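Excluded from the complex is one protein chain; the other protein chains are retained at their positions.
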Amino acid sequence: MPLINSPQDLRRVREETLQKRLLQNQASRIQIIVSMDTPAIAAGARETMQAILEFIEEEKLNHILVKKTGNLGFDSWKPIVQVVINSQSPVTYRKVSPTVARRIMEEHVVGGKVVQEHAIHF
Amino acid sequence: MKITRSMVLVSSDPLSLQRGSLEIYRRFQEKLESYQLAEEVALSTITDVGNTEASPVVVIYPEAVIYGPVQPENVDRLVSEHLYKGHIVEEMLVPKRHLPSRMAWLQSRKGSLPAQQRILLARVGKIDPENIEDYILHDGYQALAKALSKMTPQQVIEEISKSGLQGRGGAGFPTGRKWSFVASAPGNKRYVICNADESEPGTFKDRVLLESDPHAILEAMIIAGYAIHAQEGYIYIRGEYELSQKRFLKAIEQAHEYGFLGKNILGSNFDFEVHLHSGAGAYVCGEETALIESIEGKRGEPRSRPPYPTTHGLWGQPTLVNNVETLANVPPILLHGAEWYRRFGTPSSPGTKVFTILGNVNATGVIEAPMGITLREVINIYAQGMKNGAAFKLAQTGGSSGSLIPASLQDTPLDFDSPRKAGVSLGSGALLICDDNTCVVDLVKVLLRFFRFESCGKCTPCRIGTQRCYETIRAITEGGGQLSDLDGLLRLAEQMERLSNCGLGQTAAVPIRDMLKHFRTEVEAHIRLGICPTGICRMVPEDETAELIENQMV
Partner (left out) sequence: MKDQSTKDLPIAAIVEAAIEKHGTNYDAFIPILLEVNKAVGYIPLHALKEIRLRVRAPEDGIFVNEGRLYSLSSFYHMLSTKPRGRHVVIFCESAPCHVVGGRQVWQALKENLGLKAGETSEDGKWSLVTTSCLGTCGVGPVVVVDDEIYGNVTPEQVPEILARYE
């Protein structure tokens, strides 16, 4: 039997998912979102993702949620990474090589200071 | 790194130049620099303003206000008041009666820039494409639920018709009409096909949608199936798009698990299945009948039409073939209503359009903008200007088969209607922007090489025509061109356009005609003087066999 069998089910599932996400967001103070579509991967987004995960592992950081998304920003900026802290408005970084990713992790995620020269101001 | 938030256009038509518009431009450069606004405010010129009493004029976006006549000493005030503080300087505005009608359309875009209007890309970059929960949280499958529980199939089609949605594959056919044709065609089975064989060079809007928001396309296919009484749908994704295929397969799987596909969807007694069919590398399969042939396990050779797929499509049954981007419009229209949708774009071309920007500009990628945006706006606001400050020479819209737009036409609004009048086509929404280091003959040679390679060979005008055109243009780039060749090219172009069986051959001639229309001097320089003005073409014969191998024809 599928999960959703009526419009009412859809409403309920949406509501439950929303609750689940709210709890998740409370548990993980920091979200890191990496753009992962073909141009991003061609520009090296996999290596960037790897560097972020390694940093979290090495530094034993908790409460960080790393997510992927599709197209984000312009292709010529890729790899692109977004950092959201305490559900504030996201900071978007362009041209994030593994080295830049480690810097963002150290200075912004851990140190709380935005890495200005890679940040995009919308 | 800052995002462009405003754009200043200084008129530079002959009258304005005479009245000192260059000085105004220079002052703007200076003032923007001293207010540290140079990064946020794009500065450009506009030629196509029509004669106005009030020239020289200055247009400022996003407010779309027109100041004039502007004197160099007014610039300081415009920068400090308007651009720095954000107050419109009312007393300097051009009085309405002095505005030529050509400027009127500028005002229709008021406030819409530079913030992009996102309908189709609303979720792109916000959700994890492989997570159905993310999609559901962002209004996902709400439109399907509304259609199945509150609307009849007929009402769904009516809503789409009312919205004025036009096919986004390039031709701009009214979508609602197509749906009603298929719904009313006699047949014992009907099919929905989503055309995701996006092979038009420079076009990747469908890939962005499939990779970033696959469930949206799936939802639209299910709704289309409900509207036209189909039980089965195919999505034909080109073989080169591996990630799109992977993510769409995952979406199909999740939709089954959640009950959006299969039997008795949302308790409505409506059954629907979607199959993913992979292309195997053939540009011509983007043509709908070639695509159907390919699904049926044949060479992708277009059928003769009529009959059209709406009555005789897949396996001979009535079939709806819609482009990915067209379908992406469906859920938002059903969810928010046709009236809401018509608020975007122009009256004759409602909605937004996804454009892909590429070439010699600072920012390349995908944007969604209202129909009716101009090339100049795209280049200066979204693409953040030409790379290395080079001059804009030409743009090609709509992939290989699109028009070449010279700098003088860059203020033509891009929608389905106006480009046709100005002789340019919007096509698939690809905008290849070239600077003055691009040789137009070399560019057209590359395009023709592509068509020659991709022609399926079924009909003669296309098979031989693309080959002959390519040979002629290649000879010109090698210093072997003759003036009579140009007439020959035009004749061939006309024959290909009139006699080819499908769009490939019919549109292959478009770049040739545009080249001769807008850049004839440059082509003639190759022939008469034996030089390539940009220094790109080598002007000596190249090895024929190398070329043949290069195109894998041996």
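The letters A and B name the chains in turn, as written, and every chain counts its residues from 1.
Operating definition for what follows: contacts are C-beta pairs under 8 Å (C-beta built on N, C-alpha and C of every residue); 3 or more make two chains touch, one makes a residue touch a chain.
The structure presented is a predicted model; accordingly, all values stated were derived computationally and were not measured.
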Using the whole complex, pick out the displayed chains that touch the missing one. A, B
Can you work out which residue in B:Glu200, B:Glu287, B:Glu325 or B:Asp514 touches the chain that's missing from view? B:Glu200
Can you say which of B:Ser16, B:Asn360 or B:Thr412 touches the chain missing from this structure? B:Asn360
Among the options A:Pro7, A:Pro39, A:Gly70 or A:Pro98, the absent chain makes contact with A:Pro39
Contact partner of the left-out chain, one of B:His138, B:His277, B:Arg468 or B:Arg513: B:His277
Touching the unshown chain, subunit A contributes residues 38-39, 41-43, 74-76, 78
I need the residue numbers on subunit B that touch the omitted chain, in ascending order. 198-204, 207, 239-242, 275, 277-283, 294-300, 356-360, 364-366, 396, 399-400, 430, 432, 434, 438, 443, 446-447, 449-450, 453-454, 456, 546, 549-552, 554
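Definition applied: only the chains that are shown with their structure count from here on.
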For subunit A and subunit B, let me know how many angstrom lie between their CA-based centres, rounded off. 30
Please give the residue numbers of subunit A that touch subunit B in the complex, ascending. 2-7, 9-10, 13-14, 17-18, 20-21, 35, 37-39, 41, 67-77, 94, 117-122
For a test of understanding, state which residues of subunit B touch subunit A in their complex under the given definition. 1-3, 121, 124-130, 133, 136-137, 141-142, 145-146, 148-149, 207-208, 211-213, 241, 243, 256-260, 262, 264, 266-267, 362-366
